[in-house]
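A short worksheet on the structure shown next.
A single protein chain has been omitted; all remaining protein chains appear in their positions.
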Amino acid sequence: MALNQKRIAPPSDDRRWKLVDATMRRYGYSSQAVIETLHTIQEVFGNISAESLAYVSGSLNVPPSKVYGVATFYNHFNMAPLGEHVLSVCTGTACYVKGSGQVVDWIKEEYGLEPGQTTPDNKLSFMVARCVGACGLAPVIMLDGEVVGRLSVDEMKKRIKEWISYDK
Amino acid sequence: MTNDELLALTEQERAEEEKYSHRIHICTGTGCVSSHSEKILETFQAEIKARGLEEKVKARQVGCMGLCAAGPIVSIQPDGLLYREMTPELVPAIMDSLGGEPFKDQLIDTNIPFFYRQEKNTLENAGLIDPERIEEYIAVGGYAAVVKALSEMTPAEVIQEVHTSGMRGRGGAGFKTGLKWSLVAKAAGDQKYLICNADEGDPGAFMDRSILESDPHRVLEGMVVAAYAVGASQGYIYVRAEYPLAIKRLKIAIKQAEKLGLLGQNICNTPFNFKIDLRLGAGAFVCGEETALMSSVSGNRGTPNPRPPFPAQSGINNCPTLINNVETFANIPGIITDGGKWFARIGTETSKGTKVFALTGKIKNTGLIEVPMGITLREIIYDIGGGIPDGHNLKAVQTGGPSGGCIPAEYLDATVDYESLKQLGSMMGSGGMIVIDDTSNMVDMARFFMKFSMEESCGKCIPCRVGTTMLYNLLGKFQAGQATRWDLKRLEELCDLVKNTSLCGLGQAAPNPIISTLRFFRQEYLDKLIDSEKTGETVE
């Protein structure tokens, strides 16, 4: 029994929803396309908002709780928008052995941020990455996506301080 | 594509190649891209143009050359020179040196064990070809295995060849690949699926990513052969979203292979159809487990399910499904073109072939290596790896990531094969090898891994969900010097529970870092007991 149903309209006339629609169309609006659609949403909007979850649920006919469950299961998806700048520390084993844990502790203390948090002025988000795969450069941090590595823990702290004081 | 067409394309590509007196290879793997190797590539290309050498010198992007510690790496062919830590400023000097004396300052001595002790098989093209051009892969013999399998062999013969090779899964557990294939081939059903597990989640491992970035066609070729052998018509590559370069190159590779009729409908003008789609992982280590991976490929939370039924019986959409990892598929083309016997000539009685490791931690030559099974840990660490830097001593080698264990320095002469690593309380794993020196405390190491397992537990079964949290908290008591002998006993009992009652491999293996450090470094736990309990009898 095929349900003859009209597609629901996107939450707004933001043109980026067309990209989201394109992904869902590519997968034939299959209920299996939840993760792929969430990837597109995060890519084009930077985060996954409540309204986008409702749109995915309605468009793919997947129960709301299921979409929410999928979105919160995976590390890669973030519901809250990130700050203007993102400081990310790799906590893979190679980086850990070379002191990335100390860098994380120092950031917590110095900037009062726990991993995943953003400063109240929305300027800086602090993230930890699982393993960025640049183990040869360990320990590695990423400053707005740019990989910085092969520094001692002290040099690393200095580099972060410089980066944060510049334009923050 | 027929064999003749393949040969014609090879000839054409080789002739094109011979036009150049020098070919400059710039590594564009993630490690080197992180240190701006793309800028170096552009500078070389601009410099070649400025000097009017477009007809004589060619600069191209290639995959990982292995010695990531010295990146960005540039190699000059056909001379075989290798330069370390290149910068755009050094480009003119390198250009000047072409055809004359090598530019000494940045030259890497290639006559060191790091290079000559390795045995490259799955990585044989890495660093030699442009991963974004299928013609270059074909020119080095690529897709010959697909043509051979489809035109000369029956599916049963393909599986027999894989049996003969003695190949075991490179994802970690070491299940016999030939046996896995034959189970899927025998399973009833018209629709069968094939999945390439590229959700490399071990923190400190980047073997699969390097293979995908350096030689994506090799993996596709292995998948096509496997699909033909088991009768699958749809394949998926489940790749981490955190690997944008690998994803980009896979997308390009799939398009190119489809265009040449090596993938898609009527492959090599036979009735055989096979389609490959990408599925992006989204950051969940548990999705390395087969049943969790299939949940995720189907768009669900990546939680595992009890086995049986095994994927070979009932996988994606309840159809028989073959799941192998990247490195396993990358080994297939060689087995088909050169034969299972050729593959089995390397290695030990039970572990055949070569294995790729990501060598990292406190070691001089960090990077990506491929070694024959049966090599000793000592050879890897002291010959290939160049030993421990800064005058420190080796304490342990960690293999198998959060599911593995720490092998102490006194077992350095143990051989690298599935059985011997298991005997030492560790495992082959997917190939992360982290060297730990005497500055690290093993209780801290165990807690680091337990934090990982706790955060990656899917939460479905109680022993893993609550058990890993309790283990993490107990280790915290040790770190804080607050643990009693009773806590030590609870720690051991809880490890036993989590190992034996968890639903999936993640939980079952999660206590391994504690179990192995308790076995070899028990004193470090005892040293952290609360003062009043450091001496005295064990609590019973």
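Order as written gives the chain letters A and B; numbering starts at 1 within each chain.
Basically, a contact is a pair of C-beta atoms (placed from the backbone, for glycine too) under 8 Å apart; a residue touches a chain by one contact, two chains touch by 3 or more.
Convention: contacts and distances are computed from a predicted model.
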Per UniProt record, name of the chain withheld from view ["Glucose-6-phosphate isomerase", "Bidirectional hydrogenase complex protein HoxU", "Daunorubicin ABC transporter permease" or "3-oxoacyl-ACP synthase"]: "Bidirectional hydrogenase complex protein HoxU"
Options B:454, B:488 or B:529, residue touching the unrepresented chain: B:454
Missing-partner contacts on chain A, residue numbers: 50, 53-54, 57, 63-69, 72-73
Touching residues (missing chain, whole complex) on chain B: 284, 301, 305-306, 308, 454-463, 465-470, 473, 490, 493-494, 497, 500-503
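We adopt the following convention: only the chains that are shown with their structure count from here on.
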Centroid spacing, where centroids are CA-atom means, of chain A and chain B in whole angstrom: 25
Parts of chain B lying in touch with chain A, wherever the complex brings them together: 30-31, 34-35, 68-69, 71, 201-206, 209, 241-243, 279-285, 296-302, 358, 360-362, 366-367, 398, 401, 432, 434-436, 440, 448-449, 458
Chain A residues within the chain B interface of the complex: 30-36, 38-39, 62, 66, 69-70, 73-77, 91-98, 101, 129-138, 140, 147, 149
